[in-house]
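One structure is given below, represented as structure tokens, and several questions about it will come after.
Note that one protein chain of the assembly has been removed; the remaining protein chains are unaltered in position.
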Amino acid sequence: MSNPILEINDLKASFKTYEGTANVLDGIDLTIHEGEAMALVGETGCGKSLTTELILDLVPAARTSGEMKFKDEVVYSPSVDERSTLRGENISIIMQDPMSSLNPVFTIGEQMTDILLFGGGEKSPIDYLKHKLTRNGAERKKARERAREVLNEVQISSPERVLSSYPSELSGGMRQRILIGMALLADPDLLIADEPGTALDVTTEKKILEILKDIVDNRDTSVIYITHDLGVAHEVSDRVTVMYAGQVVERSPTDVIFDTPMHPYTRTLLESVPSLSTGIGEGSEGSIPSYVDVEAECRFADRCEFSEAACRGVHPGERTLDQGQSVACHLYKQDTGGRSADDTDEPYIGPPPWRTEQKRAD
Amino acid sequence: MSGILNSEMSSEREEQIDNLKRLWSRFTANTLTVVGTLIVVSVIFAAIFAPYIAPYPQHAEGGVGSVDNDNRLAEPSTEHLMGTDDSGRDIFSRVLYGARISLQMMTIALTLSISVGGTLGLVAGMKGGITKVIIMRTADTFMSIPALVLAMVVAGLLEPNLYISMVAVSVYWWTLYCRLVQGEVNSIKEEEFVEADRALGSPWYNTAVKEILPNIITPVLVKATIDAGFIILLAAGLGFLGLGTQPPTPDWGVMVAQGRDFVLTSWWVSTLPGLAIAYTVYGFNLLGDGLRDVFDVEVDVNE
Partner (left out) sequence: MASYKKFVLLRIPQVVLTLVGLSILIFTLVRFIPSDPARTAIGPGASEEVYQEYREELRLDEPLHMQYIGFVQDIFNGSLGESTRTGNDVAVDIIEKLPATLELIALGFTVAVLLGIPFGIVAGLNKDRLPDHFSRFVALSGIAFPRFWLAITFQVVLVSWLGLFPLTGRISGAAPAHVTGFYTIDSLIAGNFDKFTDAVWHLILPATALGFSTFSQVTRLVRSEMIEISRADYIMTGRSQGIPEWMIAYKYMLKNAFSSTLTVLGFRIGGMLSGATFVELIFNIDGIGRYTLASIVRLDYNAIVGVVLVLGVTYLISSAIVDMLYGYLDPRIRLEA
């Protein structure tokens, strides 16, 4: 496997609320390798977006701990915090909601050229004033040219018109493309796409995903797709990481997870994938528990049909299975590879194999 | 069966209690809100118990011994905490009694404004169409005259006194509640339970009272708390200009005005009663801001 580009170890994040401290992220480990497309999957409110926003230090209100390495260099640890230097050139985020993620009072052109001319954090207000006063034509022209380039790349046919428009004059699909274009401006090594196209209608969403996938393939950048929809993950990713209530519950290569989802939560997610034959998916019942005063237990226990005494008392650590899968669930024996050899041809459904074995023995 | 019902009811009760607890913890989490509450409570306390706390109640109540010519313009001292005015009256006692006047005026003006403005806003919101246009345009017209000027004109043209000046304040203030209620009604009207009610054929005023009114009480009360301070300010302003409460009533604005002639010699006569106004307005504003956060409602603040 190629080199890791981003490693996150034991990332924790909490917020102060009126009700008490909310421990939202509880020890997230993530590794993304060069050229890899990973999907971070989970329902709304499970901490997917927060995880990626913390990579770039975009949530000042969060109290965080843990360690992060970008290209083998420590960018975040108890003693170091250089996450903000990663923004733009190293890691770039495509924000979730195209309707609210563009500044309403500046033209697209101005917002894009600002990123090119002043992004990276080294420029001072003096540089800005100088730029404004001298109306640095050549530099501006170059920036605008580059902006036009990326707009072409996201298949916008009239980039010049778009550049001189305000966000409110453009459609949602257009704005989503612009957001993708913006994220590409500084040629990032890692692209994070937060629910790309989800806010739009299905046809537009599909088109957006196609565009994005083309760009990622052409550029060979690493990418994290954030999505609540395993169907989307199936289309675009190599590997899937499933999150629930601020914890990673399962990791797996994309093709494997569709055959054999190990965690009960992954199963419910899979059931809720809308497909053409069954219409809208059933969805999973219940909702994510409160993050305040969480017990040391499996956070999914309340919604899990297999939950037992152990699930309530002890937090299940992550255990490695075969086929590159790992899962945090008491259904599987610690460090034993999980299933017995005889039912591998069967997709995983229902009570875990080691329990049926026991029954047979009785 | 009854067991199930009981447990359901108790869980609903628990939820309500939980809700109240959450609101309470939000309320007390903000120090400023608590300070505001204490201030407001202290003003109400002063208003109720003025006769018992005031060292010289006769100076505020009028009648026998209401002036003390041997003690004119005495500096603040332990005997007269805020000094005395040009009639030798104890300013501190009059300030305490002034709380009665201010709270009374505020209550009258708010009751008038909310009942008139609220009703018109409700009608405008529920009926819509031409009724709404007429009511809201009229409100806009009233609002284009500055509050103080409109109140001055109305109070001045009628005989100025405490009650007239409150009518004068309400002539402007009703528009604010009209707008608030109309906006709230508009947003609630589209919701399902209201639509359902209307589909069942109940007349608009029934729907208004049954479904809409309970939902607009919170924003109206929050706005009223914030407005209380502003109305006290406006009433004091009218008193100061001689277009509100008339002397010798111990109105804070009137007291500040009376001290104007002695600004260069006896600073306490004007400035100290003015502090009482500021203190009270602080209190209502802090409390109102706090309530707004707790109940999470959006209300405009106009002056």
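Each chain carries a letter (A and B) given by its place in the written order, and its residues are counted from 1.
Definition applied: contacts are C-beta pairs under 8 Å (C-beta built on N, C-alpha and C of every residue); 3 or more make two chains touch, one makes a residue touch a chain.
Quantities reported herein were computed from a predicted structural model and do not represent experimental measurements.
> Just list which of the chains on display the missing one touches.
Per the touch rule above, the missing chain touches A, B.
> Going by the contact rule already stated, which one of A:Ile28, A:Leu179, A:Leu200 or A:Leu321 would touch the omitted chain in the full complex?
Here the residue in touch with the unshown chain is A:Leu179.
> Of A:Ile28, A:Ala62, A:Val75 or A:Leu102, which residue touches the hidden chain?
Checking the options A:Ile28, A:Ala62, A:Val75 or A:Leu102, the one contacting the hidden chain is A:Leu102.
> Looking beyond the chains shown, say which of A:Phe15, A:Phe118 or A:Phe306 touches the absent one.
A:Phe118
> In the complete complex, which positions of chain A touch the hidden chain?
Listed in rising order, the touching residues are 53, 56, 58, 87-89, 92-93, 95-97, 100-106, 111, 114-115, 118-125, 128, 166, 168-169, 179, 182-183, 185-186.
> For chain B, enumerate the residues touching the unshown chain of the complex.
Here the touching residues of chain B are 32, 137-138, 140-142, 144-150, 152-154, 156-158, 229-230, 233, 236-237, 240-243, 253, 256-257, 259-260, 263-264, 267, 270-271, 274-275, 277-279, 281-282, 285-286, 302-303.
What we mean here is this: only the chains that are shown with their structure count from here on.
> I'd like the Å distance between the centres of chain A and chain B, where a centre is the mean of that chain's Cα atoms.
51
> Note which residues of chain A are touching chain B in the complex, please.
Per the stated touch rule, the residues are 18-19.
> Quick one: in the complex, what on chain B touches chain A?
Its residues touching chain A are 22, 25-26, 29.
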